[in-house]
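First the structure, then my questions, so here it is.
Every protein chain but one is kept in place in this view of the complex.
Letters A, B and C mark the chains as written, and numbering starts fresh at 1 in each.
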């Protein structure tokens, strides 16, 4: 089959012919790819940023946001059957460690990550596990939802976790109205009656966020902390979800937070650097967020099927992978780029 | 009555004669002091560190850790009566704001803090509110429990909050085996079956912590992070409660934390300075802790009455306030210094 | 002022002239009534059903669903001022007992209940407490929201409690599409992404529920348990909220419940009568629901201001109180009857 591979860092990806993955283990599932999201992480992989962390041997096939149809299943697979339309959770987890047994499979002590440390989905077929495939509604298309598998799932996880504490009348600030932020806004509106305040440097992004449900939009132009404080009666917001995590976002974000508030870290780049006396005197919480669990992905697919979470996509045939990469790199993609074999 | 007052910053406290406080409002409660804790914060007040923050007008009576007997009550007070033995919550809260109505009175939007911004308990009588007095068990003496009113309550609050997530088999690291740490260890042992690991620079303090229930003691000698990792199979602890918050404690503490773990900030001094990528890739939480609520104080008094939380005290007649201050300042107090009028 | 009073059981209400209530205590609030809901409980009071329980001395003024404007406040009142538009929580609570201090004021150990055991709101003025008044949005009218003070608050409390466990993809059955059920459906849609299934004997009520957001309507015609099981893949619903509680509703409701599901009891009349083996083998929970707390009422007023919860009302001048009572008794009221002085 055709597959797009990393053949060297700081080199272009290369399409090549590789053997189709086959079911060998009892819980293996081979998925015929319907869509594979092109993510900024893929650019970082090419730059070698993940080389040491993943330890992957080159060449290998990238692509960690995948959806498609079940093509073959191992002997012990009972949750999906050939032909099922599925989205693929980015991790392959063991199912036996303490984290997995508690429903917290993201912290599995023995997981693999196709597209990062083993063969991914820029290809015709992908090998994953029964524990990683979620059946999707008939009305959804794999190429439309593929990007929800990782970026969307991360946004869902943070927003749904934040939602558990948000009550009517609370305010939730969303810093960053890009891909993740848009999903986050839609999830918050679906799961809470909190007021959502979106903050972004880009006025168009703020406008778009308002169009999909944000109650207030604030352009980050230097006066944005003051404007959020104004919107919250001077007290700050009960919750801030920071999808940016760099360029001063964390300092601004903490300054927008109310006493006893929750600051959700999702985007990353800079350090969180806060005096301990500020943390204790206002009793705030700084909460980490990684990608969502399998259960989170099931819930996100429900919201997608209900039409409550949608994503703009720009599709490319698999052969045009280089165009997708180039468009992403130069900011020409609106929403998410998707490769379709 | 006699009262010990701040008459100027960087000047000694002075004992003087002031009018006895009287009931004027419907919820006022005047307490005859049985014991007033001498706290490191009192030293900081004298150094002027709180001058701007509290805005208090000098002279005023200090002392924010108080217990005694109800001496007089306002017309609307129904929860205590003259003669009741009580400990005094450090805050006077409004009872009407959103925080108060949710049981989270520590975040009251209109609170007063006797001993900090209004007359405190280094005196024969203290004026507080019906909302601030907790009746204590017959078997407890005000002068024995007074120091639980603030220092102990802070430790209880953090340990009890941490306990809600701790399951049998989990490990909780307590950084700092001083006054708060000792209360924290006793509370953890009373409320959970988690293993408690105490870390302190002082080998004697570590030994004492083991005597009151810590399962493991680690002297902070440079290899302490490695030793905690060893004790936790290399994974780190599910929870760290940091009663120090300076001198590198926060960096060490975060390094001892397991994936998805909770880091409780209680002590303060330095900045928490952590790369956001570390927060998200391990999905840890940094949790602020202020003093406990009224309900927390009620619960702590139950543990005290059950003999599960005890505190070593060193008592001084009120007239010898300067000795108590001097002993505290020069490290000669074992446990807590208490003034008894 | 004019007030409508119970002068004897099994006798008509009588309008009479009584003294205006005055502020006597520090937390007293006198409200000029803008609307007072006429509730089925008022009919039960006249039938003497509450005589023994409330122990109220006749004559007294009824009416426990009130909203209006603050007319006068006691010396210690800080949360409202004369002229503020408010809805009145049905209970006057002490603020000092353990329940009140935990934010669970409905279980106050010393509460009063205007309209039931002391003078209520079928009158020009009502005396209540600072702890019972919630400021409402400028856009809301007292006579429009009065009925949310008790009936609506009960529905909000149950639906919001249920919502805490409902995840996208879960199903919540609402038994009874009357006044409370309608509020319940709207609250569930505002706070969750769960599918709401409404069950009622009255096809028109089912139709109306669908119009305000229910995802499925089922007429209770004998096959309704089977139909709910069909809608839930044979497994039953994660949650059932029973606003009926009589005529076999509890038996049907439990039969519609999934393993590990929550059955919320709100309506009452019959006994819950379930074999313990069924409770343990499916591990279901039967959850009681009383009226909501002060905090619940604040949240409900947010949803009302956002337009997410609305209520159809039929208004009567106070003088026409007997028409309102008669219309309610004979089923001629659509939505809720409201008296306006």
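Going forward, contacts are C-beta pairs under 8 Å (C-beta built on N, C-alpha and C of every residue); 3 or more make two chains touch, one makes a residue touch a chain.
Only a predicted model underlies this, so the values are computations on that prediction, with no experimental measurement involved.
J.: Out of A:71, A:131, A:171 or A:259, point to the residue that touches the absent chain in the complete complex.
T.: A:131
J.: Which of B:298, B:324 or B:337 sits in contact with the chain that's absent?
T.: Per the contact definition at the top, the residue touching the missing chain is B:298.
J.: Among C:284, C:309 or C:333, choose the residue that contacts the chain missing from this document, as touch is defined above.
T.: Residue touching the absent chain, from the options given: C:284.
J.: With the missing chain put back, one of C:1, C:110 or C:272 would touch it. Which one?
T.: C:272
J.: Considering the entire assembly, which residues of subunit B contact the chain that has been omitted?
T.: These residues touch the chain not displayed: 164, 167-169, 190-193, 298-300, 302-303, 306, 308.
J.: What does the interface between subunit C and the hidden chain look like in terms of residue numbers?
T.: 99, 104, 106-107, 245-246, 250, 259-260, 265-277, 279-290
J.: Please give every residue of subunit A in contact with the chain that is not shown.
T.: Contacting residues on subunit A, toward the hidden partner: 25-27, 75-76, 78-79, 94-98, 101-105, 110, 130-131, 293-295, 298.
Keep in mind that, in the parts below, only the chains that are shown with their structure count from here on.
J.: Subunit A to subunit C: how many Å between their CA centres?
T.: 41
J.: Hey, what residues on subunit C touch two or more of the other chains?
T.: Residues 298 of subunit C each touch two or more of the other chains.
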